[in-house]
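Provided herewith is a single structure, encoded as C-alpha cells, for subsequent inquiry.
For this depiction, one protein chain was excluded, whereas all remaining protein chains were kept in their positions.
Naming follows writing order (A and B), and every chain is counted from residue 1.
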Amino acid sequence: MASIEMRDIVKTYGDHPVLHGVDLSIQDGEFIVLVGPSGCGKSTLLRMIAGLESISSGTMSIDGREVNDLKPKDRDIAMVFQSYALYPHMTVADNMSYSLRLRRTPKEKIAAAVAAASAKLGLDPFLGRRPKALSGGQRQRVAMGRAIVRQPKAFLFDEPLSNLDARLREQMRAEIKRMHAEFGATSVYVTHDQIEAMTLASRIVAMNAGSVQQIGAPLELYDRPANLFVAGFIGSPGMNMLEGTMASDNGTSLVRLTNGTTISLGQAVDLPEGTSVTLGIRPEHVTIRPVTGGVAASVELIEPTGLGIILHLTVHGLPFKIFTSDRALLAPGTDLTVGFPTERLHLFGPDGQRIALVPLEGSVVSSLTAS
Amino acid sequence: MSILLTIAHRLAILAYVVFALFPLYWLLKVSVTPNDLLYSEGVRMWPSHATLEHYRYVLENSAFPIFFRNSLIVAGSTALVVTLISSLSGYALSRFTFRGKYAVVALMLITQMFPLVMLVAPIFKMLSPLGLTNSLMGLIIVYTAFNVPFATFLMQSFFDGIPRDLEDSAMIDGASRFTAFRQIILPLTLPGIAATLGFVFTAAWSELLFALMLISGNDSATFPVGLLTFVSKFSVDFGQMMAAGVMALVPACLFFLLIQRYLVQGLTAGAVKG
Partner (left out) sequence: MTLSTTGSRPRPLKPFARRLADAAEPWLYTAPVLVLIIAVMLVPLILGLSYAFRDIQLLNPFSGGFVGLDHFRELSQDTAFYRALRNTLWWTGASVFLQFFFGLILALLLDKPFAGRGLAQALVFLPWAVPTFLAGLNWAWMFNPVIGPLPHWMVSLGIMSAPNNILADPHLAMWGPIIANVWWGIPFFAITLLAALQAIPRDLYEAAAIDGANPLQRFTSITLPFLAPTIAITVLLRTVWIANFADLIIVMTNGGPADRTQIVASYIFTQAFKRLDFGYASAIALVLLVLLLAYSMVIVVIRQRLIEKD
C-alpha cells in the first residue's frame, strides 16, 4: 500500500486550463473521495494518478517516487471504471487474471488469487461466463474483483456505482466500505454523489471548476464548510442561503436581509457594518413551531420522503426549505414560526469564504425580526 | 389498408431482388446453354438441356486457371496488407490527437477526389525501372495504396465504436498501448476486420484499368484483363465467355455475402459517432 503526493498539479488542454494547481497528500490506507459537480476536474485528476492523462505541470509521487513520466502499466495501481470496462471477449476468470498474466505470474498463484477474490465477491458461479451474460451488479463485482486480485499499491474508482439502481448502489457502497476496512488499501474515489462521499470517505476533497475547495473529514465539511460552494454542495436538501449586509445592535451583530428583516448572530463579529454577507442554515437545523395567530411563514409545498418532510415555505418573501420529521405539518397552508439556532448559522463573507462564529454557550434561537 | 401496404412493401422488395439477380441469373443460364440451343432458344428462361461443356473447355484450353490464380494472389495479398496497415492507421486516427492529424486526414480525402486515371502514366513510368510492371508485386503495391485511405476510414469507424475505457483499463492492468491494441481492441474489431478484408478483396479482384496498363503478358494477367482479351479475341463464343464470367464472379460474391452485414454495422457505428 502506498501514499500519494500531489504538488501543484496543473492540467491544460491547449490553452484551456482544467486543473489549477492541486495540492493533495494521501496517507497510506486512506479512503479519499473526490467530489464535485460534473466538469470540475475530479475525473481528470484521478486519470492523472492512473497515468492515463499527462500532467501539464507539477509533480505526482506514489510512495515517494515521482511518477509523472511513468506509464500506467508501471504505476502498480488498479482502477474501477464507471462503465466497468470488462473485456467482452474474455470470461470473468480471464478478466480477473488478465493483469497477473501480463506480469507472468505463475499459474498456481493466479488461480489462488482469482479464487480468493471470487469467493470474497460471490463470483464463483460466474467465473466461466462472459460479461455479456452478467447483470449490472455482477459486472460491477467483476470490476472490483479485477482490481483486488492484483493487490496494487492503490485503488482508483471512477464513479463506479453510478450505473447501478438505487438499491444495488447502497449495497455496493457498504461492500466497498467493508472491503476498505478489511484491506486498508489506499483508495481514491471519484463521485458526484455527496451521499457516497459522506458515507465512504476518510477525507473528502471537494472540487469545483478545477480547484480544490476544501479537504477534510466528511462531518467537518458538513459542519464547517469552508466556502459557499462546499456549503451548497454538501448536504441534501441543500443549505438555505440568505443574502444580506452586516449591521449591529447594542454590540451584537445582525445580518440585515434583502427584504429588510434582520437575524441576530448572538455575538459580535468583527466585520464593518454594511459588508455584504451570506447567511446559511441547513434545512434540518431550522426550528419550527405551529402557531395559531397569523405569523411569518406559510407552507407552500410539501415533499414527504418517508424519513421526514421537506417543507418549502416563504418567510417575509424569502424562499426557504425546512427538513422536519414532524408529520403534523403535512398540510399545506399551515402557519408556522421559524427559528434559527445561532450555533447552527454559517456566515460567509463577500468573497464567499467562511467567517468563523464563536460557538455560544447554550442554545440561542434567533428569529426574523422586522425592523 | 395495412395489409395492402405490407403486400406493396414485399412486392417492391421482390422487384429489387429480381432486378439485382436477373443479370447474374442470365449469365449463369447462357454459360450452361449448349451452343446449338443458344440462338434457337434465345429468350427462354432455361435451356431445354443444360451442359457444363463451356466450363470444361475454358478450364482446359485457356489461360483462365492462371488468371484465376493471379487474381487470387493479388486480391488476397492486397486485402491482407491493406487490412493490417489500415487497422494501425485507423486506430491512430480514432485514438490519438496529434499535430498533423488533420493533414493526414486531408491527404487521405484528397486521394478519394482525383481521377485515378491520372496516375496511370506516372505510375507506369515509376514502376518500369523497378521491374514492377508486368509483375503481380507491382499490382499488389498499387492496389494496396489505392485501397488504404477508404479502409483506414472504415477501420476508424469500427474503432470509434469501441469504448476507450477498455484500453485504459488494459494499460492500467499492465499492458503497453500496443499490447492493449493487440489483445483487447483488435479481437473486438473482428467484424470490422472482416468487412475491410471483404471490401478490399472485392475491389482488388475487380480492378481493370491499372491491370490493363501495367500487365501485358498472359503470365501475370489478372482475371479482368484475361476475360477482356478473351472477349475481344473470341467475341462469338458467348457460352465460354459467360462461363469464365461466372468463375470470376464466384469468389467476389462469396466474400461479399460473408461480410455484407458487417458493412452496414460498421457504417452505422460511424454514423452514430459522427
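What we mean here is this: a contact is a pair of C-beta atoms (placed from the backbone, for glycine too) under 8 Å apart; a residue touches a chain by one contact, two chains touch by 3 or more.
Since we're looking at a predicted model, the values are computed, not measured.
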Contact residue for the chain not shown (choose from B:50, B:116 or B:188): B:116
Selected from B:56, B:69, B:101 or B:182 as touching the chain missing from the view: B:101
Chain B residues touching the omitted chain (full complex): 9-10, 12-13, 16-17, 19-21, 23-24, 26-27, 30, 38-39, 42-43, 85-86, 88-89, 91-93, 96, 98, 100-101, 104, 107-108, 111-126, 141-142, 144-146, 148-149, 152, 177, 202, 205-206, 208-209, 212-213, 223-224, 227-228, 231, 238, 241-242, 245, 248-249, 252-253, 255-257, 260-261, 263-264, 267-268, 270-272
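As a convention for this text, only the chains that are shown with their structure count from here on.
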Residues of chain B touching chain A in the complex: 163, 165-166, 168-176, 179, 184, 187-188
Contact set on chain A toward chain B in their complex: 47, 50-52, 71-73, 75, 77-79, 81-83, 85, 87-89, 98-99, 102-103, 146, 150
